[in-house]
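Missing here: one protein chain of the complex. Every other protein chain is in place.
This part shows subunit A:
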Amino acid sequence: MDPLTRNWLWLLALIGATVALAGWPAALLAVAFLKAVAILNGFLHLTRASGWLTAFAVPLGLWLAAIWALHAVG
């Protein structure tokens, strides 16, 4: 299968997971992270750039963890 189509199907599956996980903040943010990585990796081709996917994904993951922490405190 074309890698772009595979990435699109993966994103649709993650959208389905988002619907299924309503009410679970940590899981919803984890799925948001997976969707962001799929876009960075599959559509913006960051896997072709050594180290750059990590450079984008780690701050994003830390930020989403901070959002979860703020949400959990409230």
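A few remarks follow.
Here is the rule we go by: a residue touches a chain if its C-beta (ideal position, glycine included) is under 8 Å from a C-beta of that chain, and two chains touch if they have at least 3 such contacts; residues count from 1.
Everything below uses one rule, namely that contacts and distances are computed from a predicted model.
Remark: of the listed names "Cytochrome c oxidase subunit 3 family protein", "Dihydroorotate dehydrogenase", "ABC-2 type transport system ATP-binding protein" or "AraC family transcriptional regulator", the one matching the undisplayed chain in UniProt is "Cytochrome c oxidase subunit 3 family protein".
With the whole complex as reference, residues 4-5, 7-8, 11-12, 15, 18-19, 22-23, 25, 28-29, 31-32, 35-36, 39-40, 42-46, 48-52, 55-56, 60, 63-64, 66-67, 70-71, 73-74 of subunit A touch the missing chain.
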